[in-house]
Every structure is written in structure tokens, then in C-alpha cells.
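Selected chains only, in their assembly positions.
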């Protein structure tokens, strides 16, 4: 008899990854978690109706903070195909005045995500290259989160951010380090060039998602870069301000969805 | 059979919230917890008789510190309709000389509140915008308290305070962050304008209470702002110094209660 040992957390991990990337297709994730770091943004006053709206659009995933997750609790019902992602740390980088040191704060534990039935957790990883705060040790914290995620079989989405140096090399290294330390999915802002993006996608063995970033002055620029990214092999988009602060959010949603899914601009 | 899963801590949370906001009415909460941060205030020498007095007036809730809670233990008997709130951290902001850094200290655990049979816990949240003390990470601490409160189903009342910047925007953001990180009830001092108050009330999905603040020179000013706040949708008042340092505390109590409950000044 040649029975294989079955690891519970590997099964859980695969089930959740299949819930996230159904049929291995690209995904459009709607971020509604900005309040945890930034406070009140235009467009997120009534988070309940926003969540409803994007669930009705069958966005592939919704990203929420710990408290708003509880408010939305009855919305992730069985008719919804959206997966649910929990933001588990915040960042002080959006404070009105530049802080002396960029820090992340845990706002939920991986265990909370499991209890909530979330399909993934999302965490910032700050790589501080200013050489001033080595004692911060964000790498150790990222590894701790990764260990928790391994324990529960829950995918860890990591958003790497560099502080003090944005050279191509450092962007590439930071993404790779995030991967080496345990990221299951990377969420990155479009880097300096397409070549850098290609290098990142090819040097980590996990899906890479594009982050929508700050509201763009020219929406077409976002569409262009998204097309390019999908071409390169990026597995989708996590979008917030450029979606729900858009003049016509439904039109924007559909346009982005088409690019992500079929790489066709409509 | 379509039985719904019943979460113990959700039931406990709802029971406690119903005890606090009976019939969903506005509430007048009497704060007697000042000694934990400020030491001895005029009017709180004999905390035992003060507690008795406000229990007899059927104030909606009494807020006490950890030690005074134990002294008062036989007073929260079954004939009293007052709910009981436990102060679980203190703040050094009232020290005679301005401290270099505003810090909070845990003075009780959420578990203590559960053992005591308290209906809610009250915690300061300091958002430090001075950009000098990022390592303090009050956000992580607030999230830790919120996690404890979720565990036991006990409502978390949060008093957000900004340090280094009181612009409208920052007051709004700080309240929203407190909410996003887990506040179940917000207790705020009247902000710069009514417009700001309205924005805060409309951008958090939990009850907002007004804090009485430092003793007012002109009592009418307090009544005016309370009326305005109730009009805007604030769910009540947490009052201390302006009540028990008043020349006629009983008259003041009744006046405040009328505004809170019916928004009628008598």
C-alpha cells in the first residue's frame, strides 16, 4: 500500500488559492481597506454600500479591514463569487507629514482571518534602505506572519515597499526578499520600467498582482500600464482609489475587468 | 433543517450593547474614572458617595477605574438600571508639565472587565502626528485591545486623541482609524466645527458619544454644543468634571439628561 501523507494545511492552502484564482484566471480585486491606514477617503464614507456594489459586480475579491469585515458579515453569502481578503497590518506612510520612520502595525492576527473565514491576508512589508532604523526588523515580522500563514494554510499577500531608495535593483531585490520570506502572492505598484516588472515576475515563483496606487490624473495611463503588466504575466489588479473615486465607477470596473480578464480594452 | 450557527461572543456583544443603549435611546454616562490619569480632582474625594448619587439618579452608565470598581462592588445591584463601564488604560497627558511624549498605560485587561461583569471597556487611543515617536505604535495596541474585546464579546469604547496636529482632516481621520481598528463606540470631544462632527458621525458605522471635556467656564456653551451634537446624530454624552464640579450637580444632571434624551433644555 502506498498511501501518501496528506497535509491539512496544504489542502487548505490549495482550496483557498483555487477560490482566489478560479480556473487559474486573472483577477480583479477591489480594495476597500484604505481606512485602516489613511482614515477617511472620498468615496469610502459609506463602506457598506460600496461593498454591496462590488459584490454585485462579482469582483473577484474584496479587501477589507478588521472592523469593516465584521460590519459586512452577511454579504459574503453563498450567491457571491467574490473571495474575501483581510488586511492585517497598516502603515503610517500616508500621514499628513512625512514620519521619521515608516512603520507597520499589526491590526489583526492571521488567526482572525481564519475565524472570519477569509481566503487570504494582506500585509505591507517595508524594506528600509535609509540605513537609519535597522532595529525595526520588518523582515523578522514578515517571517512571523508567514509562519502563521503556513500554520493555518492561508495565503499571504505581501505588498513590498522600499524606503530611502527606489532604484530598479532595490525594487527587484525587495520583491524577491518578500518572496523568499514567505509571500504567496505579491502585490506591487508598477515599477520604474516594464523591464523591471518583467524581472520581478520572472524571479518569484508566485503570482504577482499590480496595485492600482494613488488616483491617477489620466485614467488611460493606468489602463496602458495594466495592459502591459498583464502582457508580462501579472495575474491581475488590486484597485481602490482609481476605481471608486472614478467619475463612472461601473464603467471603470468593467474596463479594468476586461483588461485583466481578456486583456481587451472596451 | 436550516439551523443558523450562533456565535457566543456575538450574543454577548449584543446583550451588552442592549444593556448600554436600552431601546436604542441616547445615553448619559457619568465618568468617575479621572483619578486613574489625573490623581485627585475636586469633587472626587469621596468616590463612594459620588457613585451612589449617580446610581440613584439612574444615570445610564457609570465609568470607573479598576480599584474604584472593586470598592463600589455592592452598588451595582439588581434595582439599578445603570450599566457599568471599566476604564482600562490611562494617559499621561494631564501631568502638570507637558510630557515629551504622550503615552497610555494599560491599567486593566479586558479579561478583568469580564470577571467584574462590566458592560463595556473604555480606552484612549493616541494618534501621534508629531512624527517623533513612530515606535510607540498605539495602533497595534488598539488592535490588541480590539482583539481581546472580540474574544469576549465586550464593547470597546475608544477615545481618539490627536497629538501634534488638530486639523479637521486629522480629527476625521483619527476617528475613522479608531473605528477601522475595532472601536464599537467612539467617545470624542466636540471637534473644531459642527461640520467636522457631522462628517465623523456619518463616516463610522458605530455610535458616537460626546465627551464633556474640561470644566467649562460657561455652562451654557456645553448645553449648546450638546444640543447641536444630538441633532447631528450623536448618541449621548460622557460627562465628568462639568457635572460633579457644577454648583448644582443635580440640576446639571437633569438638564443634561433632558437634552440627551429628548433634546429639550429644561
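Each chain carries a letter (A and B) given by its place in the written order, and its residues are counted from 1.
Heads up, the rule we're going with is that a contact is a pair of C-beta atoms (placed from the backbone, for glycine too) under 8 Å apart; a residue touches a chain by one contact, two chains touch by 3 or more.
Please read all numbers here as calculations on a predicted model, not as lab measurements.
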Entire complex copy count, 2 subunits given: 5
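Heads up, the rule we're going with is that only the chains that are shown with their structure count from here on.
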Intercentroid distance (Cα basis), chain B paired with chain A, Å: 35
Chain B contact footprint on chain A (complex, rising order): 35-40, 45-48, 65-68, 71, 90, 92, 95-103, 105-109, 112
Parts of chain B lying in touch with chain A, wherever the complex brings them together: 129, 131-132, 134-135, 137, 139-140, 143, 146-147, 150, 165, 167, 169-170, 172-177, 179-183, 199, 202-203, 205
